[in-house]
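Yeah, one chain of the complex is gone here, protein chain that is, but the others are all in their spots.
Presenting chain A:
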Amino acid sequence: MQFQLDINGETHALDLDTRTTLLDALREHLGLTGSKKGCDHGQCGACTVMVNGRRINSCLTLACMHEGDEITTIEGLGTPDALSPLQRAFVEHDGYQCGYCTSGQICSATAMLAEIEAGWPSNVTGDLEARVEASIEEISERMSGNLCRCSCYPGIVDAIRQVTKEEAGA
């Protein structure tokens, strides 16, 4: 099937089997290997990318369904010379050990902070109608779709908290 995908601001023409997931299209056909395949069943979050600003599991969606969507992968968030605030904070706080889950963690956290900014409540939010603070408890709950087998959760939470503090101070 022929279709186009808009990824990190560039349009790509593709001709793929309908079965191809967005994750496989990125990794196997477009050379964007930053997004990782962990479980391939939506349980680990290593494949997290943003579609129209929202985080999703790219392993659980078909590439051909995303014609016209704006897809952002880890490669679109920053570069080695110009890290995104979360990328820099993960380095500073040691938010990883092996690094396999990291691009998914950072894509997820980037969109998660926008969800807090938009006032979305979570399962641990006390008052559904109050303003949400990016507490440790809120961050942990909202990041539960991203597993880290090295268990670097304290560093991950610290990195995300640092970015929320920087943004609050800015």
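Here is the rule we go by: a residue touches a chain if its C-beta (ideal position, glycine included) is under 8 Å from a C-beta of that chain, and two chains touch if they have at least 3 such contacts; residues count from 1.
Note that contacts and distances are computed from a predicted model.
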Undisplayed chain, where the name is taken from the UniProt record, one of "ABC-type polar-amino-acid transporter", "Acyl carrier protein", "Periplasmic aromatic aldehyde oxidoreductase, FAD binding subunit YagS" or "Fructose dehydrogenase large subunit": "Periplasmic aromatic aldehyde oxidoreductase, FAD binding subunit YagS"
Residue in contact with the excluded chain [from A:Gln4, A:Thr79 or A:Ser144]: A:Ser144
Those residues of chain A which, in the complete complex, touch the missing chain: 1, 17-19, 21, 40-42, 45, 48, 54-57, 60-62, 64-65, 108, 111-112, 115, 118-123, 125, 128-129, 140-146
